[in-house]
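Only a single protein chain was left out; the remaining protein chains are all shown in position.
Presenting subunit A:
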């Protein structure tokens, strides 16, 4: 019997020992991520945390975010519905037609981009304040400047947005009026501008400086009438002058060099987001704009998407000999069957037009080209050899695949990937010069204004100086210089042209919505998922 008892104890003992050791412990052990408990202990870890405030900016160069909504809603860019491609539920057409809908995912993407950035800044400001490190005041000022940039974008796109500055605030924030947001950003900038670094070197490259902060303030003043109802041209002129006169920037001799693959040497770029095909991915314009077979032109690792195109009228504003006087010569226009005579503006490097070749120079054929059908509706006049023509036949559904000048502002890398290595220019000196010109013009100082505009025209190359300045030629010059730098929508609103009809939209059952200056459409709608997530948010007027 003794043996039996031993076995019995053995079994019970086995059970009990397991019971005791494993017990009822349900703590989670994390292996491949970090929690607040085991992070933010070293200097390097803090710097990497600071980095997130900036790496949030990586969304700038993607399809479907803040850049897309600003550009497609302007007269610069269209993404036409090509054959079966790029309809995508109609959201791209709706943006260009100004039929803005709160459930358009592009708005949600933009909002998330902006407020994640704001929140990251708040979190890090809180951390650095608690940390009380010798570097903390400098980091905090820098983060407040970056937060001001996100707020400036948010206020410009959505107008009435919540203001949150306190990271540990647990309450969901309520909507504030555009004026309140404007005042908040201004107050922030006024406080931190004296605290920010002024050097232009490796330590401030891709970081917020006094000059970037001044530029945000200049933009606030420049658009003050739109934002608040009261113009602030003198203040805008003062900030612009300070950047031009005291800042460490000068115009590059070549416009194009500001957008080269290695554009970090630009003397003109004030604030950039440094992209890299290895380290900082997400700058996808090469995919967004190039034709599928352009893969062979640039020996790309991926097939491009054949999406983003330039609106023909906008392209024509470069080559029109009357509106843009200068050296005349062969330029591509219209159907691109042959070159015609027009102004050879040096900034035509912004576009890829005309016949395309393989990397070795041989003919590049687009086997997917639309044949010339008897109705002529879908016929591609250039045939199978790939030719980008400035001409846009229609927006939907039968947009030709080779139609539209392509966005070549940033140099494409031969053998590149879907991620470009060019640094994305957010602020640039020539914008400041043109803004100063505009402020002077509005203040009646026309000759100073004209000189500033002609400074930009002279640098562009092949152009004659303007002899007079008008609303129209000033806006057109801004357009040519600032193409796809995310200023066009704002410029059109300020110049009261945003509601105009742009081009006939052949093929659509509805043309672009025409509206008057001050229309509710000058703000994008608050994204539907945000309204759902935060009941304190109020939809912008006109969208309910």
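One rule holds in what follows: a residue touches a chain if its C-beta (ideal position, glycine included) is under 8 Å from a C-beta of that chain, and two chains touch if they have at least 3 such contacts; residues count from 1.
The definition used in the following text is that contacts and distances are computed from a predicted model.
Asks: If you had to name the missing chain as UniProt does, which of "Binding protein component of sugar ABC transporter", "Response regulatory domain-containing protein", "Electron transfer flavoprotein subunit alpha/FixB family protein" or "SusC/RagA family TonB-linked outer membrane protein" would it be?
Replies: Spelling it out: the chain absent from the display is recorded in UniProt as "SusC/RagA family TonB-linked outer membrane protein".
Asks: Which listed residue, A:250, A:301, A:328 or A:341, touches the chain dropped from view?
Replies: Final answer for the missing-chain contact: A:301.
Asks: Among A:280, A:352 or A:521, which one is in touch with the chain left out?
Replies: A:280
Asks: Counting contacts across the full complex, list the positions on subunit A that touch the omitted chain.
Replies: 3-4, 7-8, 11-12, 14-15, 18-19, 22-36, 39, 44-45, 47-52, 54-56, 58, 81-91, 93-94, 99, 101, 103, 105, 112, 115-116, 118-120, 122-123, 162, 164, 167-173, 202-203, 205-207, 274, 276-282, 292-293, 295-296, 300-303, 306, 365-368, 370-371, 373, 377-378, 397-398, 401, 417, 509-511, 529-530, 532-535, 537
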